[in-house]
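A quick write-up on the structure given underneath.
The complex is shown incomplete by one protein chain, all other protein chains being positioned as in the whole.
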Amino acid sequence: MRKPLLLALLLPLVACSANTTGTATTTSGGTAAPGKDSAAVGFIFVGPKDDYGYNQAAYQGSQEVAKAFPNLEVITAENVPEDDNAARVMNSMIAKGARIIFATSYGHLDAALKVAAEHPDVAVVQQGNLITTAVPANAGTFFGTVYEPVYLAGIAAGKATKSGKLGYVYAFPITQTIDNINAFELGAQSVNPAVKTYAVSTSSWCDPAKQAEAAANLLKQGVDVITQHQDCTATVIKATEAAGKFTVGYHADASAIAPKGWLTGSQWNWGPLYTDIVKTTLGGGFTGSKYNANFRVGYKTGENPFVQSPYGPMVDEATKSEIDKARELLKTGSPFAGPIKDQEGKIRIPEGTVPDYTTIEKIDYFVDGVVGTLPKA
Amino acid sequence: MTTQLTPTPVASPLVSPKPGYLAAAGRWTGALAGAIAIFSVLLIAKGANPVTTLVDMVVSMTSGFSIEQIVMKAAPLVLAAMAVVLPARAGLANVGGEGQVIIGAVAGAGVGLVVSGPAALPLMLVAGALGGALWAGLAVMLRVTVGVNEAVTTLLLNYVALDVMLYLIYEPWKDAQGSGQPATPPLSIEQRLPLLSGTAVHAGIILALLAAVAVWFTLRHTAFGFRLAVTGGNPEAARRAGLRVGRLLLTAMLLGGALAGLAGVIHLAGVEFKLRPGLTTNIGYIAFLAAWLARHNPLPAVAAAFMLAAITVGGDSLQLDSGLPAATVNVLMALILLAVLGWTAKRSSS
Partner (left out) sequence: MSDLVVDVLTGAVRGGTAIMFAALGETLAERAGVVNLGTEGSMLVGALAGYAIAAETGSPWAGLAAGAVAGGLLALVHAVMVVWRRSDQFATGLTVMFLGLGLTSLFGAAYVGRAAPGFDPVAVPLLSDVPLLGEILFQHDPVTYLSFLAAPLLWWWLRSTRGGLLLRTAGERADVLHVHGYRPGLIRGAAVVAGGALAGIGGAQLATAYAHAWFEGMTAGRGFIAVSLVIFAAWRPLWVMAGSYLFGAALALAPALQARGISLNQFALDALPFLITLAILAILGRRTLRAAPEELRRVFT
């Protein structure tokens, strides 16, 4: 009989221990500096590495790391879901010798922290999210202040619109996206006070059919500049261009598919930052470095990995000089410098206040001028 | 561990334990060889070396870490496969494992939001089972009362279940501390399934194996199991023989749903700890196929679930070692399934 045998085998195993996986256990001292002299570095991406968007940009960054460190093996994995599968893939990379891991999607944070807790000798950095608890000695997050170039692009949109209606196709109401939508509207408002931004969500990082429907409806409402926060971007841009309206890009320079309507946009340049993180870590200096934290970089220091895309033919010199002026202001200020009003007209950031990066990454409301509703937590 | 990729040893109980053993084993080997040959051709078309690709994949499955991962992947698959096996005995096609898994996880997470302390985990497990049963119950009620086919309704309910979960994690249940991420707050330590000592494997696998044995025992050795088989064989005859067919269908499906719900809650409390958009990654569908691979026999279904879990885990190697797109593993899985489904059964000639 198979059953008693099976039980006899299993029962002694049921001595159990608490499942502390992924909680911030204190990393033991005395181990080697995380990631020091690692032979390999691993990158995980949430989507395909050729999506013409977020993941492709991150993949290109990983290839620049490969170029900068010819002796370092660069292991990449695409389509890694934002759940525990991510931890499994990262662990497989560690098994292959990687002691530096880049988890490049917002939702990879939990898995990244879990892997960091299990492997004190591996440095795990996550792109875009925020560690809200104590930062472990071998982990960190990094990102650019994406909303700054989006704010600048908003100026171009505010100048270009004739209807006074801008469109924003977004995936999920995560803070990064909320900041972008707000910054876009604030940038446009700075040159065109009555302008409105219509925000439509698709509930997916990449569902081209839903994007097409969102764009069609925005255009029908008289929106004449469309931007987006999606992982794949071609659908919305092509729909906008076909309708003869203006496009503001995101993730990549897509002016090739919108030769007439391209205004400007924001695009990634991860290479230098990735390379510096790897360099710091290989040298044994990760713990205590600026990357062992929620590292943010923006126009204040001039090293933003998120840069403004080239201008299209429709942007006039006056607009360009407005944008140049605003870029200067961002070195000391912020798109979210007070006063900032929410949709109900309540002052959220008082006049004279320049919020820090962490405050901005916790904004959970749309500013006045955005048309759309956020789900309530 | 390579035996998990080549399920020839488990072939005998799957197909025919009696005379055709050698023939069956031959068919299995041939089918699998055919599947791997076609896969190799595709790999060559993509410019990959099939030999190194497959060898790397098999090697990657044999590390201690991978084995733990396979066991953890298999735990919910085993339960969700039982959720197909049990109703199938009564002739019901439960294609709704995916939705029942999701609702099980949702119910467990819901309890986790309000109950803490040592009672939390048992209550979560119960809630998960009840949630899954409820979801399956909706479908089987439509079948029993108004005669709507359950394969269709369970399939539709999968999508509704996903939307229910997304609705909850985007609004009412969203973790306010989670920096805007659509997910529930993480389960506390006491709400999680304990680990088997010395491993990273959570105790859900024990639950899953016990459930599989229980399903096997029920189907094989109880009057209820016999009645199910009679109903599944010929419902009209069962009705004439005085069996209460409606009630039997209802019970089988509710039990199946409960098992799938349990799969969801152990995945939540053992591995994920949070509800989030991609929670189930096709557990329900893959389990449906595992159950079919085993022709709805409970113990072979366990083996099939482990095999599919191994293929999934081995699939990581396809991109880490060979640089192929992640979903390539679906091709391998599908080819193996087609080969086994199409070329190992005795053909029922009509």
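By letter and in written order, the chains are A and B; residue numbering begins at 1 in each of them.
Criterion: a residue touches a chain if its C-beta (ideal position, glycine included) is under 8 Å from a C-beta of that chain, and two chains touch if they have at least 3 such contacts.
Since the structure is predicted, the reported quantities are computational estimates derived from the model, not experimental observations.
For the options B:53, B:69, B:153 or B:317, the residue in contact with the chain missing from this view is B:153. In the complete complex, the residue from B:25, B:59, B:126 or B:166 that touches the missing chain is B:166.
Against the chain not shown here, chain A presents residues 48, 50-53, 56, 79, 167, 198-204, 206-214, 216-218, 220-221, 223, 232, 234-235, 238-239, 242, 256-257, 371-375. For chain B, the residues touching the absent chain in the complete assembly are 42, 46, 91, 93, 95, 142, 145-149, 151-153, 155-157, 159-160, 163-164, 166-167, 170-171, 235, 285, 288-289, 292, 324-335, 337-338, 341-343, 345, 347-348.
The rule we apply is simple: only the chains that are shown with their structure count from here on.
Chain centres here are Cα means. That of chain A falls 34 Å from that of chain B. Per the touch definition, chain A reaches chain B in the complex via residues 2-3, 6-7, 10, 13-23, 48, 75-85, 88-89, 91-93, 95-96, 106-107, 109-110, 129-130, 132, 172-176, 178, 203, 361-362, 364, 375-377. By the touch rule above, chain B contacts chain A in their complex via residues 60, 63, 65-66, 69, 166, 170-171, 174-177, 179-183, 186, 189, 192-197, 200, 202-203, 206, 209-210, 213, 216-217, 270-274, 276-279, 281, 299, 313, 316-317, 319-320, 323, 325-327.
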